[in-house]
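Shown here: the complex without one of its protein chains, the others still in place.
And then subunit A:
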């Protein structure tokens, strides 16, 4: 009964309420990415008030970033259990509480906790579910949807930066944190728009789940050991339980592993150039305002590049080969960094910033789209959690390693070379591995086709499903990945 039910469930709407959800995701993702960057304006003042060094203040940002990415799996588990809506609303509340309490902090340690952990965790509960629900509401137009949702980040940054400056000048840092806490509560509003949709893994599984759930509840609410049967089943189901909410079988998934390795490598060189762009500009003698203007150029180009990339990625020619497009974007990004040391004048840096903005936007727009493409919407929830916690390490390591290179050699160019090299390497790796992956997928598809043609009894139903798949996708002959996804969803249903 379960597989048939799932088969009859309607596909992603690709529109309608989906656009409202997209707007909510835009806001939520925007806050998640832009908020930590926007806080930098307050740091100098806080550094003076608490009498700390610059690196101690920088830890606030690092803890926040680490928590946002590190809490990914927790986010995934919660979404698998409760759906996106309550998780995002709770996340928004947590962010608000975090910043409001930060306004009353009297030491740097308290700031680490309030701004770093609490707000960071709240943002994690915002980011992942938003990305997940976009994947649930869109299929045909998913690249465009992803591109638009990710565009939230530069838009929010361009809004937050002057807003933070204004708040700081009028209310000081404490008042600003208080008001920012209230502003973050808007994430709850964004979350409220995330109407649940689609077949959920928890629903589809067999009655074993029910007992497992009760056993777990029993374990949590009662401190002492739970006697007799529930305990036994709970013990056995614990691993299954975790596996139900966080799909560890993904580690056997070829596409997932390729994505994981490639991305973890890429993030080592992804953020450092942005962090050091303004200091590098000042180092070459450019004044502070022009240096800040470079970042503005980057943000504006980024803002336009993301939806544009989404549209391109959605087109008939690119979508089946979207992994190649992604690899290209990463390699392009790396090439920009490698060429940056050649730009010595301000005009050169402006050109670099524009191309960097373009490349950065392209990569970000497709970051989650490619993962969805590889693992399918159903397993994406767990996939995104596992990927973010792995990326967490390299994201945190990137800028400090760049900083060490700059301090050791006294020259920024080695940092750019390192970042460029790492990204070109990552891009090439992804390109080659995905070529291999596509070939394997095509082979498996052929094998499956010949197997199914042998089974006459389920033939008609399968054809019906295949036709449905064909109809709901574009009229391209080579949409292996999309059909593969359909097969994957089927595989999962049959697997339980």
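Everything that follows uses one rule, which is that a contact is a pair of C-beta atoms (placed from the backbone, for glycine too) under 8 Å apart; a residue touches a chain by one contact, two chains touch by 3 or more; residues count from 1.
In this section, contacts and distances are computed from a predicted model.
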**Request:** Determine which name in "GOLD domain-containing protein", "Protein phosphatase 1 regulatory subunit 19", "Sorting nexin 4" or "EMB protein" the UniProt entry assigns to the undisplayed chain of the complex.
**Result:** "EMB protein"
**Message:** Can you say which of A:97, A:192, A:257 or A:278 touches the chain missing from this structure?
**Reply:** A:192
**Item:** Touch criterion as defined above, residue of A:40, A:113, A:183 or A:311 at the omitted chain
**Value:** A:183
**Asked** Which is it among A:12, A:30, A:70 or A:83 that touches the chain not included here?
**Response** A:83
**Message:** Contact with the hidden chain only, please: which subunit A residues?
**Reply:** 8-10, 48-49, 51, 83, 168-172, 174-176, 178-179, 181-183, 185-186, 188-189, 192-193, 195-200, 203
